[in-house]
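Here the structure is laid out as C-alpha cells; the discussion comes afterwards.
Removed: one protein chain of the complex. Kept in place: all other protein chains.
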Amino acid sequence: MGLLRYTVYRFLQAIPVLIGITIITFLLANLAPGDPVRLMLAGQEVDEELIETIEQRYGLDRPLYERYVTYMAGLIQGDFGHSIHRNRPVTDLMLNRVGPTLLLVLSAYAFALVTAIPLGILAATRRNEPTDHVSRIVALIGVSTPSFWIGIMLILVFAVQLGWLPSTGLVYPWRGPDGYDWIETWPELIYQTIRHLLLPMVALGTLQMATLMRVERTQMIESLQGEYVKLARAYGVPERTILRKHAFQVAQLPIITIVGLNLSTALGGAVLIETVFNINGMGRLFIEAIQQLDYQLIMGITIVIATMFVIGVIITDIAYAYVDPRVTYGEGE
Amino acid sequence: MDDSGPGDDIEVRRGWRHTVRTVKEDTTARWGLYIVAVVLLISAYTIIDSNLSRLTLGAMADFTFAEALPIFEHPERIPGPGEGEGHLPPAFHADGSMAHPLGTDPDGRDYFTRIVYGAQVSVSVGIVSTLIGFVGGTLVGAVAGFYGGKVDDVLMRIIETVYAIPPLILIIIFTVFITGGNPDIIYAVVGVGITFIPVFARIIRSEVLSIREMDYIEAARASGVKNREIILRHVIPNSFAPVLVYATLQIGVTILIVAGLSFLGYGAQPPTPDWGQMLNVSHGYMHANVWLSIWPGIAILITIMGFNLFGDGLQDALDPRLND
Partner (left out) sequence: MSEPLLRVENLKTQFFTEAGTVRAVDGISFTVEAGEIVGLVGESGAGKSVASMSLLRLVENPGEIVAGEITYKGETIFAVEEGPDGELRERDDVLSDEEIRRRIRGNEIAVIFQDPMESLNPVFTVGGQLREFIELNRDLSNDEAREEAIEMLREVGIPDPEQRYDEYPHQFSGGMRQRVLIAMALACEPSLIIADEPTTALDVTVEGQIIELVRDLQEKYGTSFIWVTHDMGVVAEICDRVNVMYLGEIVEQAPVDDLFYHTKHPYTKALLNSMPRPDRTVGELEPIEGMMPEAISPPAGCRFHPRCPDAREVCQRVHPDARTVAQAGDYPHRAACVVHDAFDVGYDESVPLEGEPQLTAGTPSSDDADSVDAPEVREDGGEDRE
C-alpha cells in the first residue's frame, strides 16, 4: 500500500471513532438530569407555555434517536445546530475561535520540540553527569507543575514585576494590520503576535517539553546502545555523525507517536491557559458555554476538539509511516 | 541482567522482591517515597483532626489535636471574613509575623493552615479517582485482552472514542451535566475516575495480550481451567506490576487535573481548602497579593513530584534496561 492509500485508509478508519464521539457527546448532553431549557431559564419566572414553545421550535420534544439523526444530518453539512442561549448558529460561534487555539497549541508544540530534543540528546550523551541530572530535574518539575500555575507565575514575573510582556489577549496575524487600530505594519503585527504568544506558549508547552525530553533521553540512550551504533563505530564513523544520523533517526520514532497522543493533554491544557491569559479560543468558549449551560455549543466544541485530536493522531501516524520503513501501512491490522 | 526463566508465580515474586530492593537502593525512588509519606501523613492527620473536632465540638469543645500540635489550627477556628487581618504577607516579609507563617488570605484566614488542609483534598481525590480508573480499567482491559475477537473490538472502539476527548473537557461536561450546573468535588472524583478507565484498560489489555500467549496460560487452558479463573488467578496478577507503576504515576496526573478543575471552578467548592480552588481565588488578587498565588502551586508541585519520583523509581526497578 502506498503512502497516499495509507492516508485515505487511516482517515476512513477514523470515521467510526468520529461517529462514536458524536454519540457520546450527544448522550452526555441529553441524558443528563434536568431539562436544558429549564436550566437555562433557571431563576427566571417560568412560563410553561414558553418552555413548550422553545422545545418545539428546537425539536427538543421529539424522541432522542430522531434528534440525533437530525443533528448528524446537520453535522455532515457543517451545521452544528443553533445556540439557544446566544441565538446564533454554533458553527459561526466556533469559527473565529479555532484559530487562536490552533496557534497556541502549535506554538506550544514548536517550543516543546525545539527545547526537548536537543536537551534530551544532551542528557543521553552525558548520562549520569551533572548535565543529565539537571535536565532530569527540569523534566521532573515540568511534568509535576500545573500548566495554569506556570502561566500565573510567568505573568507575575514577566508582566506584573518586570513589565516586559503582556499578560492578556492575543494578537492574531491572520487579521492583518488593518484589523487593529494600534498596529500599522506587518512586521509590527508579527512582533506583537510573538510578544503576546510567548508566555502562554511556554506555559502550555512546558509539560510537553518535559515529557518529550524524558522520552528523547531514554530513546537516545537505548539507540546509542544499539548494535548498529556499535557497527558504525567499528567502521570509523565519527561520533558526531553517529549521534546526528545513526542513533538520532531511530530514536525519533517514539517521539512522533507521543506528540500525537499528547495532543489530548495539550488541547485540555488550552482550556486552562486560555482562561489564565484571556485568549478568545475554543477553550474559553467552552468555559463560557459551560457556565451558560449552552448545550448545543458545548456539543459542538467537544466534537470539534475531539476531531482535532483524531486528525492530529492520524497526521502523526502518517509521519511515522513515512519515517519508519518497517511500517507495513496497516496491512497487518 | 534480567532472569528469563519460565514465566511463573516464582518469577512474579522474585520480581517483587527485586523491585522492593531497587526502590530501597534508588535515591530518587526513596525521596519520592519520603515526600509521598509526608503528604499522606499530613492529609491523614487533617482528616482525623477535622473529624475529631466535629465529634467533640459539643462535649469536649476545648480539646482537639490542633491544640496538641498548635501549628495545625483547624479551619473552623480560623477567623472568618472580617475577623482577622487579610492579605498579611508571609513571615519572612518585613510586615509578616510568625503567627501566620505564610500570611493570610483576603478573608484573613491563616494561609499555612489552609495549605496544609489542602493536602487532604488533593491526595484523597488523586488516590480515589485513580483507584476507580484502576479497578474499572483492569476489568475492562482484562476482559478485552483475554477474550479478544468481537468483545475486544467493541470495547476498544469505545475506549478509543472516549480517549479522543481531552480528559479535562470530558470531566467538566460530566460533572456539570450530572449536577445540572452545580458542580461538586465528589462528581469530579467520579468523573476523573471514569475518564481514566480507558487509559488503564489499554495498558492492562496489552499486558494481557502478551501474557495470554505464554506457555503456562496455554497449559492452564489446555488442562481445562475456566476462563474466569485464568483471568483472576494468572492474567491479572502477572500484569499487575506494570499497571501499578502506571497507577502511581497516574495519581500525579490526576492531582494535576483535579487542580485544573478546581481552578476553573468545577472541582472543590469554597470554603473547602483546596489548592486548585485557592489558586482560583488568588488569581483575582494577582496584583494585590503575589504570595497567595505562589504557595498552593508549590504545594501541588511537591506533592505531584513525590508521586512521580516514586513512580519513576518503581519503573526503573521493573525495567532494568535503563538503570544499569
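Before moving on, here are some points about what is shown:
Labels A and B are assigned to the chains in the order they are written; within every chain, residues are numbered from 1.
The rule is simple: contacts are C-beta pairs under 8 Å (C-beta built on N, C-alpha and C of every residue); 3 or more make two chains touch, one makes a residue touch a chain.
Remember, it's a predicted structure, so these values are computed and weren't measured experimentally.
Taking the complete complex into account, A:230 is the one of A:5, A:88, A:230 or A:244 that touches the chain left out. Interface note: of A:97, A:246 or A:284, the residue touching the hidden chain in the full complex is A:246.
By the touch criterion stated above, the residues of chain A touching the omitted chain are 226-228, 230-238, 246, 249-250, 253, 323-326.
Quick note on the criterion: only the chains that are shown with their structure count from here on.
Each chain gets a centre from the mean of its Cα atoms; for chain A and chain B, those two points are 24 Å apart. Residues 16-17, 20-21, 23-25, 28-29, 32-34, 39, 42, 140-141, 143-149, 152-153, 155-156, 160, 218, 221-222, 264-265, 267-269, 271-272, 275-276, 286-287, 290, 293, 298, 301-302, 305-306, 309-310 of chain A touch chain B in their complex.
In the complex of the two chains, the chain B residues touching chain A come out as 157-158, 160-170, 172-174, 176-178, 180-181, 252, 256-257, 259-260, 263-264, 266, 276, 279, 283, 286-287, 290, 293-294, 296-297, 300-301, 304-305, 308-309, 312, 321-322.
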